[in-house]
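Here is the structure we will look at, set down as structure tokens.
Here the complex is missing a single protein chain, while all its other protein chains stay put.
Labels A, B and C are assigned to the chains in the order they are written; within every chain, residues are numbered from 1.
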Amino acid sequence: MLIFEHSSKGRQGAPQSPVEKASISAIPENLLRKDSAALPEVSELQAVRHYTRLSQKNFSIDTEFYPLGSCTMKYNPRACNTLAMLPGFLNAHPLTPDEQNQGFLSCMYDLQSMLCEATGMAAFSLAPMAGAQGEFSGVAMIDAYHKSRGEHERKEILIPDAAHGTNPATAVMCGFKVREIPTLDNGDVDIDALKQCVGPQTAGLMLTNPSTLGVFERNIEAIAKVIHDAGGLLYYDGANLNAILGKIRPGDMGFDVIHSNLHKTFSTPHGGGGPGSGAVGVAKRLIPFLPLPTVTQEDGNYRYLTAKDCPQSIGRLSAFMGNPGVLLRAFIYMRFLGREGMVRVAEFATLNANYMMAEAKRRGFTLAIDHRRASHEFIITLKNEARDYHVSAMDFAKRLLDLGYHAPTTYFPLLVPECLLIEPTESEAKEALDGFMDALEQILHEAETNPELLHAAPQTLPVKRLDEVRAAKQLDLTYKMS
Amino acid sequence: MLIFEHSSKGRQGAPQSPVEKASISAIPENLLRKDSAALPEVSELQAVRHYTRLSQKNFSIDTEFYPLGSCTMKYNPRACNTLAMLPGFLNAHPLTPDEQNQGFLSCMYDLQSMLCEATGMAAFSLAPMAGAQGEFSGVAMIDAYHKSRGEHERKEILIPDAAHGTNPATAVMCGFKVREIPTLDNGDVDIDALKQCVGPQTAGLMLTNPSTLGVFERNIEAIAKVIHDAGGLLYYDGANLNAILGKIRPGDMGFDVIHSNLHKTFSTPHGGGGPGSGAVGVAKRLIPFLPLPTVTQEDGNYRYLTAKDCPQSIGRLSAFMGNPGVLLRAFIYMRFLGREGMVRVAEFATLNANYMMAEAKRRGFTLAIDHRRASHEFIITLKNEARDYHVSAMDFAKRLLDLGYHAPTTYFPLLVPECLLIEPTESEAKEALDGFMDALEQILHEAETNPELLHAAPQTLPVKRLDEVRAAKQLDLTYKMS
Amino acid sequence: MPFIPHTEQEITQMLATIGVDSMEDLFDEIPAHLRAPELKAIPKGMTEMEVSRLMHQRADKNTKALCFLGAGAYQHHIPAAVWEITTRGEFYSAYTPYQAEASQGTLQLTYEFQSMIAALTAMDVSNASMYDGASSLAEAILMSVRANRKSKSRKILIPTSVNPVYRKTAETIVKGQQIDLVEVPYDGSTGTVTLEQIKQQGEGDITAVVLQQPNFFGCLEAVDEITNWAHDNNILVIAVVNPLLITVLNPPGQWGVSGVDIACGDGQPLGAPMSAGGPYYGLLCCKQALVRQMPGRIVGRTVDLDGKEGFVLTLQAREQHIRRSKATSNICTNQGLVVTASTIHMAIMGAKGLENTAAACFANNNLLVEKLTAISGVKKAFSGTHFHETVLQLDVNAAQVLRALMAKGILGGFDLSEDYPELGTAIMVCTTEMRSEADIEAYATAMQEVLAAGVVSAEKVPATPEVV
Partner (left out) sequence: MPFIPHTEQEITQMLATIGVDSMEDLFDEIPAHLRAPELKAIPKGMTEMEVSRLMHQRADKNTKALCFLGAGAYQHHIPAAVWEITTRGEFYSAYTPYQAEASQGTLQLTYEFQSMIAALTAMDVSNASMYDGASSLAEAILMSVRANRKSKSRKILIPTSVNPVYRKTAETIVKGQQIDLVEVPYDGSTGTVTLEQIKQQGEGDITAVVLQQPNFFGCLEAVDEITNWAHDNNILVIAVVNPLLITVLNPPGQWGVSGVDIACGDGQPLGAPMSAGGPYYGLLCCKQALVRQMPGRIVGRTVDLDGKEGFVLTLQAREQHIRRSKATSNICTNQGLVVTASTIHMAIMGAKGLENTAAACFANNNLLVEKLTAISGVKKAFSGTHFHETVLQLDVNAAQVLRALMAKGILGGFDLSEDYPELGTAIMVCTTEMRSEADIEAYATAMQEVLAAGVVSAEKVPATPEVV
């Protein structure tokens, strides 16, 4: 039932607003609204009950194991939420004079510094509001850099075929042409192909390392050399930073720009779709181009750097500075972990992934890339099962839901057929991993003996399998109250 | 699965305690614990997940209509929770010097004053921690009062047979003999019987008005006269205060002592069993006996009154003063409502109950007391259905759960066979009342056509009907970790 | 209308269904001359915005001083997850789990709570909570009287080293039932009670003896010795414990040869904020044999129709709603939500976490006492080991010193002069794991300054009224 269907004309969720409507008759009649907006009219209890019950219809980290590959669904410490919501932060107007905003600004400055150290970059801007905006800033900086050197012909961005969709979409948004680089069967970038693609038109390469195939790009130094020799820059898509935190740093691998999805590696919640943060870090030569604002410190006083301070900046990405509430949560999380905790993240994320991969193999699954270390995630391909039993990765995914597990990422990366991209994260106990592997094994058995069970899944959730085609064809995007 | 079953030896919910255990070797060996307590060893995520999922197995006001008679399950405004948990309150040590505790004490003083006004009593103590402790203080004050006048022979408390179990239990705890007074078919106390019971041994009468039968005691003045003429005092069990708030005050009806369940009338949450508050109010002559501490005010300065100030007090009921967090929530709720809101509580609670009663009758149910106004609650008796279809009030209750409604109170008051005591409260919308009545009607139909459905209910909850006999016979009260 | 969902149209429909003309008609059974006046002394209603501002203002008026005060309530760290989960609507706004199938969340959690508390205390069973530690002691005493069938005296020995407000509360609650609380003085040099003193008061038929560990002064009692003596004399032993500290101290179930009979205490240190005095909860445990004498709710594990594990309220025949005047107690509503928090707290902390916390409290107190007694005019009142509270003897008026410390932002401790006049000018200082070395240093500096500035001597200044 929709909240609108609980509505009853004339009801009001008092006592949440001034009781009386003040006069607005001073406003010219033609600028005033004629009718009230058709919002639901419910009591506070009705709203609380409705949304509490809706919430129960979600899977989430707090209720289920959620091994969604490339998404790093690790535990979101509750303290990060509580402390980021202290009144001192919540009531801070974004344009508060810097002197009165020192508590907040000091956290931001420290966060920038910690991110620099963790990634080996020279400077960070916290302005990007999600990974995709981080990518945007990164690519825009690459553009600005080349232009600042008069190299206006560099209008091509190279992207491996395993890359996330945001990579090509971003490059195009920044006005570049995208060229795809193939991946070898062992998961590494095809360097020969790469070499054939670079040239004076090359602005840069966007790379995820470990890649979205769940393996570490072993030839990273060679790749960096190819790109740099061609005059291009190296962009690091930090979505998979969790795998290498404290073990190897993008800056040390030769990357010139990176974004870090703080809502992945640094555990800010995903909130059913966001908000996130795609903080962007750069090597020294790109510092002047960082998006605004950033925070600096002089004699223990913190202040925002703005366009006046940074005339070469690519500019602003939002009205203020990114998503401060998200940034605070990341800052708190990093202070929890400390330098020693960072390394542990990578170690246990990798341990969990490799353990599950070993278990998957033992239980008869086909790995997309065998005989390699998994990073923090790995891929099962169900192409054989699809062929033999006519069950799809989608069927496996839906059946997992019935067994109380969120499904892994399916059908990404695109180059692996019928794939499950599995990322357990470091915060999950062996118990959860084993339970999940048992469920997968059970489904494998069911696929053989009773594939209908998979096709008909899910059965135990609020709804059965939903008709996506109908959704796209008979568009119903808003409820209209009568 | 129990939290203990998620335990793994050597795991720790860091980072929640000092990492290292400081030396305690200065403590004599024989006073030290030999083994670690067998608590579960789980990660923070495991605990969060476990208890989040457990919570989802509860019905609650926030998720279901919960018309539990005599319990006043009204909406618990979330702001009452948020504001009572402000750090200024949470971090206040109970023995903070009064001068440094003015914020909290002023709330308590105001709460006392508002309760006096709402009930027509001369003074209030917030010390009792639940209704039962309120009753205890009330009866102990009656005792102290009589003793202070040398009337040591008053050792009998009169209690109508419809009364809540805490009434007789309390009287006995205070050292009194209990005498039951019968109730007439129309719900009123049998005054003739009452007259025959009073005498020089009478300490007082405990009365709930409106009674637990859901009707207003019309002869209250006559009853008061009988008791007072006999030298006894009148105790008001305020569990049903919601029905008459702002409409008629216990003090004006002639009651000498009352308790108010703030966790009912004043909407502090019930928390799955508590905590509550049984704030106790008295007429002037009983003020000296009020339990400690209370809060007084002199020139805008608030302070606790203690034994020194009140030598005749019955004393303390707890280490500090009742349940401050609960008291704060009640205070906030009362400030929300204000004087005009109080009256509305009674009006709409009564409207809802009478509407449901009319609907129940229309839909073929038998009312325990017909041809009277319902107060804030009313009773259906299923004695006919039990006779004709062999279904019990319990069966109805369990079937209601399947239909998404919490069951009304069953088998109380004891004198009505197969009863459902239904209390909707004022905060429920007509929509919820109608939905519930539809469900009841459906069940009535099922009782006739398919009683098995009732006997086998519930079917849609985490467990089916539970074996209470086994629970009491094969006692399993604690899990022992191996 | 705040929290009232009715529209005008619905009201009209409903009145029509009922068959009355107006809301007023619904109250026509109430004698007109008794109708309430307008409740003038209650302010007008407020919007949430206004209420919120009011409450922020009031909360801000309360002190933010560094807390070195204990005496029954302790400032411990509570993981943020604890109350975030506890205040979820499904826990927060549920009633007592009378409909078991629709309350498995609360019921299973309570079963886990009972199991954890039993594990902590090393006792056989725990109930689902009492109001607080003080009232729990009262119920323990009543329980001991019902349980000790060999004793007819209704005499309970209670050392004066037991928390004074616990003793007062017990007195209030048990006095209606002709129970005699016999005080046993503590030893002035050790701050603990000796077996000799107990024996002296304990001539003849005694029903039970109460022992607090650590006692009110933070001193450690000789619990084994006294427990054994009591059992040898058919006297039940009631332990009052701090549930956090028994993660490192010998738990009551292991005192002496056979453990105590009943253990009680306040659950506050396990997840309840100080919150101006509550809500906390009383824990109450006993030996298996006494379970039918237990007051309050108890949850049991059982199975459903399909044999699946489930949880119910059990042994309800002890309780007032079934047994009425013959119930073990009148308690009905207990402290469920705080129990919820406490269970989550224990699960997150684990035994190891609680042990480390307790040990840190102890170490911090040693450090504080060392620093304070290094100041001239401050010395320990009692010999022997203290846990996280220590009584300090001052040369000058305690209330004055505490007030001067407060002016420096330090809540310096508990003034003992009213409850223990024989101690003269003594205060009790407390440290939890929350007090850092810097905090302790700050206290020591402040004390130094206060004493150096010279407070008026003890005789001249009347003690300020104390809240006890």
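Going forward, a residue touches a chain if its C-beta (ideal position, glycine included) is under 8 Å from a C-beta of that chain, and two chains touch if they have at least 3 such contacts.
These figures come from a predicted structure and were not determined experimentally.
Participant: Specify the shown partners of the omitted chain in the complete complex.
Facilitator: A, B, C
Participant: Looking at the whole complex, which of A:Met334, A:Ile422, A:Ala439 or A:Leu454 touches the chain that is not displayed?
Facilitator: Spelled out, the listed residue whose C-beta touches the missing chain is A:Met334.
Participant: Using the definition of touch stated at the top, determine which of A:Ala130, A:Cys310 or A:Ala368 touches the missing chain.
Facilitator: A:Ala130
Participant: List the chain C residues touching the unshown chain?
Facilitator: 47-49, 52, 77, 79-80, 84-85, 87-89, 433-434
Participant: In terms of residues, what is the contact footprint of the unshown chain on chain B?
Facilitator: 8-12, 14-19, 41-46, 48, 52, 77-79, 81-83
Going forward, only the chains that are shown with their structure count from here on.
Participant: Give the label of the chain whose average Cα location is farthest from that of chain B.
Facilitator: Taking each chain's C-alpha mean as its centre, the farthest from chain B is A.
Participant: Using CA atom averages as chain centres, what separation in Å is found between chain A and chain B?
Facilitator: Here chain A and chain B have centroids separated by 48 Å.
Participant: What is the distance in Å between the mean C-alpha positions of chain B and chain C?
Facilitator: 21
Participant: Please list all residues of chain C that touch 2 or more other chains.
Facilitator: Each of 1-6, 10, 45-46, 48, 79, 81, 85, 89-90 in chain C touches at least two other chains.
Participant: Please list all residues of chain B that touch 2 or more other chains.
Facilitator: Chain B, residues with two or more chain partners: 11, 44, 48, 52, 56, 61-64, 75, 77, 336, 427-430.
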